[in-house]
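For this depiction, one protein chain was excluded, whereas all remaining protein chains were kept in their positions.
Just so it is clear, A, B, C and D label the chains in written order, and each chain counts residues from 1 on its own.
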Amino acid sequence: MRFGSAVLIFVWLMVGPWLSDARAAADREALLTEPSVYGTFAVFALDEGWAKQDPAMRIVRLTSLKGVVEQHREHVTIDLYLLRGLSDHADLLFRIHAAELRQTQEFLLDLKSSQLGKHLKTVGIMHGLTKKPNYVPGFSDQMKTDLKTLSEPGQNPYAIVIPIKKSAEWWGLDQEKRAAMMQEHTAATLPYLKTVKRKLYHASGLDDLDFITYFETSKLEDFHRLVLSLEQVQEFQYTRRFGNPTILGTVKSVDEIVELLAQ
Amino acid sequence: MRFGSAVLIFVWLMVGPWLSDARAAADREALLTEPSVYGTFAVFALDEGWAKQDPAMRIVRLTSLKGVVEQHREHVTIDLYLLRGLSDHADLLFRIHAAELRQTQEFLLDLKSSQLGKHLKTVGIMHGLTKKPNYVPGFSDQMKTDLKTLSEPGQNPYAIVIPIKKSAEWWGLDQEKRAAMMQEHTAATLPYLKTVKRKLYHASGLDDLDFITYFETSKLEDFHRLVLSLEQVQEFQYTRRFGNPTILGTVKSVDEIVELLAQ
Amino acid sequence: MRFGSAVLIFVWLMVGPWLSDARAAADREALLTEPSVYGTFAVFALDEGWAKQDPAMRIVRLTSLKGVVEQHREHVTIDLYLLRGLSDHADLLFRIHAAELRQTQEFLLDLKSSQLGKHLKTVGIMHGLTKKPNYVPGFSDQMKTDLKTLSEPGQNPYAIVIPIKKSAEWWGLDQEKRAAMMQEHTAATLPYLKTVKRKLYHASGLDDLDFITYFETSKLEDFHRLVLSLEQVQEFQYTRRFGNPTILGTVKSVDEIVELLAQ
Amino acid sequence: MRFGSAVLIFVWLMVGPWLSDARAAADREALLTEPSVYGTFAVFALDEGWAKQDPAMRIVRLTSLKGVVEQHREHVTIDLYLLRGLSDHADLLFRIHAAELRQTQEFLLDLKSSQLGKHLKTVGIMHGLTKKPNYVPGFSDQMKTDLKTLSEPGQNPYAIVIPIKKSAEWWGLDQEKRAAMMQEHTAATLPYLKTVKRKLYHASGLDDLDFITYFETSKLEDFHRLVLSLEQVQEFQYTRRFGNPTILGTVKSVDEIVELLAQ
Partner (left out) sequence: MRFGSAVLIFVWLMVGPWLSDARAAADREALLTEPSVYGTFAVFALDEGWAKQDPAMRIVRLTSLKGVVEQHREHVTIDLYLLRGLSDHADLLFRIHAAELRQTQEFLLDLKSSQLGKHLKTVGIMHGLTKKPNYVPGFSDQMKTDLKTLSEPGQNPYAIVIPIKKSAEWWGLDQEKRAAMMQEHTAATLPYLKTVKRKLYHASGLDDLDFITYFETSKLEDFHRLVLSLEQVQEFQYTRRFGNPTILGTVKSVDEIVELLAQ
């Protein structure tokens, strides 16, 4: 039921090689690891007209996605996730990192104006900012070492995005109390450092959120246990919104998205 | 007003025998009884175009449902429920069990791409995970025996799905207090073990829920009394969301769904 | 501006006599007065296509309503209410009583499949169960006698449906405290027994509600005063949801609905 | 950019003179000042088809509005407000006073069936009941005199409707406490009696509200200061809903509405 490779080779030739530029890859590394980078999570649903397009037309429209991504890759990094079948009312998630939100806006404007964009309904947009990890003074050296542990290499097919809003009471606590609770929170995550990759974005003022938490894992059951642990630390009492929505999808390349949505 | 058997025999011949494979049935047994299995509840509504299709076209589209279900039955189990007439804004519920959520996503992607899928609007998707029953230490032997009682065999035409979110306060209680309250909760369910079949899914992190509770019964009044009893135990004070929505439907085979929606 | 009687006589002849069967009327009496009967409130809105239909086509479609109601009247009782002009986003309310919800589902499936049903959007469905009146032990004999007072005979053109959800705290109270508060609640209703007819449905588990309260009156101002009185008793402090929506309409026969919507 | 007077004279001749009947004006006076009158606030939005109608067709449809209003003016009073440009998701507000809500329903049914009605989406309907002003015993004679002060004659172009729901705690207070707080509330309104005209409707049971408050003013800044004052009295602590939505519009005659929407 998949489209033949002949069609995909045709698409490849039309758009040109993907991810072949070493310099761009270097920028990507910086945007994904440095502080003061803006991370945007843009969730889209395919409109009702999409299912009625014939497959050849869908290929043409999906090809425009490759073009737009290619055109903006010098300024922003773009990661793609398939939400369809796992999340409500949404089909695609774009995670975009940029030094300035203007660059993200320019990418999303071009995406919306593209042949595919005419079929994309914007379900939600969230913005956050990366910061240097804030190791609480009370953290032991062992804990700091553990936190630098890299998660296991290899494919982490599942990605989960959980938006978080703390209560006003949380922000009213003095700094030491919050730090002590964050230490307990962090300790609860240690058993899952190897199997669940995490990234934190600070969102206050950029959105109706305080944090956006991003996870990748190949073991969803471990991720479930991690969340259960986090629900049981004291800091969780000060969380007003956790999810709503929880966004669950699978990591995909642009080519995989083109192939899957062409069906 | 039902479609003649001639049409259904035609459908049968086109799609091939259903549930005839003993191996697949064994897998189904495992997925439905073992821990660490993912259970997905996917709720759909037929779009406005469906009512305008002529009956012959509807049969063709419904036939695609049988094909997609057949194609995925080696990897996932699929149960079907008719919600139309009993639940708001929804017509069909699929309950899918799989060892990996990727397999569930693949099934739902193919369903959405099918001839019927073009008419299905996704109303909601919830995921949970099965675990070994957690018999609280304080449970008497009698209680443990009672809990192993099988519900009466035979048809349980009604199915109810109730999503549950506990309060942050609940997760902040120490383990013994929660266990004591769960024992009281479980005791309240004993009078209904024979007439109301239950299954529990753990959902924290996979969704905006903590649990998904699934019930089957032929005696809805008993189910109502069970819920009344559960509202009166102390643990209920720590429930932030119970239902919203409560999903009520009738258990149907794929053939019954095809026949009923062909009208 | 009303349609001529010639058209309505034509409709009458096509569908056959209405409410002429004494046995069916007896079943209706039982369903409307006995305990363990399921009451369903199904609220519909006419879709945007309805206003664009020409009047002759509307008559044809409305005639199908009479057919479906007639076809199911041996198993379910059906009462009809016009909400248009009095309630938001809704045009029609069906109140259906049945010994089993499956029978209600069958009626609503046939209604949705009918010529009129293609134009009906389901706005909401609520289910409840009737129970024997639970006279609190502390009620005086006078109070019990008063509660058996029949409301004044004759037409009660207005019907109001108020869904109710109690707080978790309410269910956590011991039985005597709840009984004492229900006695105060009931006493507050006594001045309105003659002008406001009431019926109670228990809904826990069948819906996101605990109760559905149904009222009929020809004096809306009396009903307003009754609600004001009920807001002032202690039991009201334990009500988490009261209305949302409050459904207000006028009692109509099927013939009146056909005539009014044909316009 | 306004339509020429020739077109409007044509409309005038077609529908007949407006507000020329002295008897009807007297009924209007009674409905607007007496207790036990039902006040309905019906909010409508023009559908997406409206903007695509050509101007001549729009005039024809708007003319039907004049016809329906004329036809019902013996039984109900109808006031019209333009919300477009000032309130979200709404274009028109009808305020209807009637001795019986059935008469209001009949008007709104005819409005929905009219040529204009096919383009009106019902955004919200709220009902309330007028009562005699309830002068609290503690009011001084000066205060009672002040409250009878007529607001300044002349045009009050702005109208604001604020729906109000009190908390359960409010209704649980004893009558004297509520009266004392209402006296403080009323005192806060005295500085604005001349520039802000007010009217109160009691809504409990007729809707999901306890009160509907209606204001007219030519000085919106005074109205803003009045609301600020009311937020600072103790009674405001017992308000669960205030607005949501706040409805803001300008008072218009039917002829002005016809002219403005014809564009």
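Here is the rule we go by: a residue touches a chain if its C-beta (ideal position, glycine included) is under 8 Å from a C-beta of that chain, and two chains touch if they have at least 3 such contacts.
Every value quoted in this text rests on a predicted model; they were computed, and no experiment measured them.
When the omitted chain is restored, the residue from A:T122, A:S140 or A:N244 that touches it is A:T122.
Note on the undisplayed chain: of the listed residues D:I164, D:L226 or D:V258, the one touching it is D:L226. In the complete complex, the residue from D:L32, D:A99, D:L200 or D:L260 that touches the missing chain is D:L260.
What chain A contributes to its contact with the hidden chain is residues 36, 38, 47, 100-102, 104-110, 112-113, 117-118, 122-125, 127, 129, 168-169, 171-172, 202, 204-208, 210. Counting the whole complex, the residues of chain D in touch with the unshown chain are 1, 48, 51-52, 82, 84-89, 157-158, 160, 162, 220-221, 223-224, 226-228, 231-232, 234, 236-237, 239, 242-246, 248, 250, 260, 263.
The rule is simple: only the chains that are shown with their structure count from here on.
Two copies of one chain, chain B and chain C, touch each other, and the residues they use overlap weakly: the shared fraction of interface numbers falls below half.
Chain B and chain C have Cα centroids separated by 30 Å.
Each chain gets one centre point, the mean of its Cα atoms, and the points for chain A and chain D are 48 Å apart. Not a single residue in chain C touches at least two other chains.
Viewed as a contact network, the protein chains form an open path, each link joining two chains that touch.
Pairs of chains in mutual contact: A-B, B-C, C-D.
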